[in-house]
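A single protein chain has been removed from this complex, and every other one stays in its place.
Right, chain A next:
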Amino acid sequence: MNEKQINKLYFGDVDRPVRSMDRRNFIKKLGGGLIIVFSLSTQAFKSRSEDDHDKRSDEELDLNAYLRIKEDGTVDCYTGKIEMGQGIITSLAQVLSEELEVPMNTINMVMGDTDLCPYDAGTWGSLTTRFFDPLLRAAAVEAKGELLKMGAAKLRCQESELLNKGGFVISKTNSAQRVSYAELTKGEKIVKTISSPPILKKAKDFKTIGQPIISTDAIKKVSGQAIYTSDIQLPGMLYAYIKRPPAHGAQLKSVDITRAKTLKGITIINEDGLIAALHEDLLMAEEAMVKIKAEWDIPAAKADSESIFDHILTTATNSRTTEEKGDLSIGFEQSEQIIEATYLDGYKAHASIETHAATAQFEGDKLVMWASTQTPFGTREAVANALNMPIDKVHIKQVFIGGGFGGKIYNQQAIECAKLTKISGKPVQVAWSRREEFMYDCFRPAAVIKVKAGLQGGGKLKAWSFDVYCAGPRGTQDFYNVPNVKTQIFRGKEVHPFATGAWRAPGNNTTTFARESHIDVLAHSIGMDPIEFRLLNAEDLKIKRTIKLATDTFGYKKAQTGTNRGCGMAIGTDAGTIVVLIAEVEVNPATGVVTPLRMVCAQDMGQVVNPHGAIVQTEGGLTMGLGYALYEDVEFNWGTVETQNFDSYEITKMAVTPPIECVFADDMDSPPQGGGEPAIVTVGGAIANAVFHACGARVKQMPVTPQRILEALR
């Protein structure tokens, strides 16, 4: 499939979510109990959505879910979101437990099953907690009220004499007078929607929210019982290996399947450019695929890993202005000092340890599929389109996902698997090899950022020109209170040799690296401490408070540095959360090797639902971030991706992961903000600034490699 087709299928479904979920049908499928239906479009939540910094379309924000208190007293929560390690299987249950007054272990999260769960556009953008927290709490309050009403009828007393506790409705004065949720819902089928703005608990009354809770799926994961897509084995299933071109854009000249065909039990498929070998024995399928001989025409190279930045500047020419304040030319005229610089970032792979996989079979006229996807509903639509089938004839089932980071929004493998299932007439599994993963990953795009900044006396920023090529606007909103600002976003259609896409906080890793590096350059140019410079310019009280939280936790003192040791700060905003990171590193001046020594990260993410989960997410983001800051770069010569496995793509390893300390601003009565993505955006800037502080090397290109450090020192 060519890049345009992929974009049409995947970006298409992301942009235009379809809503085929018929609520009546869904509710018919459920058994008895008390069912609460809720949706963000519910009037009571309109004001919440307006707080969103990302300004997504109403349609995308229309996240629906269902809550069912079953006749056995356990609670099912149906959501189209998926669990890929970010911990929402735990934190969503925690929120429910809090407001519904039921124990955590009675809650069952049903996630990402397209037949059982309501439509959801996808699990991305650190949106889950931000939008589901208030909704789930409201639904739980509605359910609790209904149960109280039912309890009053059953116990023949007034609602005001009763309370909800531990899965029971109990008399306030006589705790022996009680009735369980199970008894109340038995034989009932009541369907309710959220009617009015609910009265939620205050932070001071929280019993479960705010408590550190260990992941509810941990035992499955440590015992090998957690099932991922490629673990599904169906009777008569064929493993499929697909013949891949040597480069993106390559045209097939000829194919010879004679040798491959001779293998016993083999099925060779060659239809519409999809050439595959299928066998009940996985290794036989692979052997046959290797025996298929294909010749390709590879298009001429337009750029490689080195020249891509010049290529970007000449091809990414469509611009739009995303922020404009004051008058830039007047701002520069009034500046006492102007500093310009260009910052570069190469392509990054998602490199989830689980590669893309899909397993499918026909059950009657319905295609049932498990897929490693962040977008089960988008995948359903893409698969239905590819097979020219109605959407309700495709069922994507719940399964564990082995890491996503934005890389599993797009699901080429699901389409390949669906087609092969249909053509072969047998159950099929497509699980990409690591090489295929590096070939077809939608990389974080290479990008160029040109910054020009003006300072007036005393270190106040006067003018800020920020031209972003190929990284988009995320994270570029000025928070340094510069009076004259212009931010322009440049893009083009023929820029990248392969598909690019969302990578944990899309674009923001790059834009924050450029801004925070340049802020440091400006501070040093006037001999000011970079943190003092940030405090002088940032007027937002939440940002100042978060800086202080970081410096206090770190024990930061001005100009604190030892031989070849240094520390650097970066501030970022993402998904509604403010992040301040201080990184300390040691640089070997002879080799340029950077050793991270310590990271302290302060965040204001509003209400922290599960502090333990939030810390795990932050540690994870910062650890992953060290990879893009110091090591990761995809090597390529135009459509030929030379990076093919972990031997040539270095991600962060245990030995280079320093101690990490995470602290959160106390903001428990505010709405919760993003937790999965924000922290990672600050790593590149903080590391680059720490390297400069340690040894005086200002590296303006990520990753900050030993070679670049040594070049900067020359």
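Going forward, contacts are C-beta pairs under 8 Å (C-beta built on N, C-alpha and C of every residue); 3 or more make two chains touch, one makes a residue touch a chain; residues count from 1.
Here is the rule we use: contacts and distances are computed from a predicted model.
*Asks:* Among "Na(+)-translocating NADH-quinone reductase subunit D", "Tripartite tricarboxylate transporter permease", "Stage V sporulation protein R" or "(2Fe-2S)-binding protein", go ahead and choose the protein name stored in UniProt for the chain not displayed.
*Replies:* The UniProt record for the chain left out of view names it "(2Fe-2S)-binding protein".
*Asks:* Sort through A:158, A:173, A:223 or A:563 and give me the one touching the missing partner chain.
*Replies:* Only one of A:158, A:173, A:223 or A:563 touches the chain omitted from view, namely A:223.
*Asks:* Determine which one of A:100, A:447, A:660 or A:704 touches the chain that has been left out.
*Replies:* A:660
*Asks:* With respect to the chain omitted from the figure, which of A:194, A:344, A:624 or A:641 is a touching residue?
*Replies:* A:624
*Asks:* In the full complex, which bits of chain A touch the chain not displayed? Write them out.
*Replies:* Against the left-out chain, chain A lists 84-87, 214-215, 217-228, 230-231, 233, 239, 281-283, 351-355, 400-405, 431, 433-434, 612, 616, 619-624, 645-647, 651-655, 657, 659-660.
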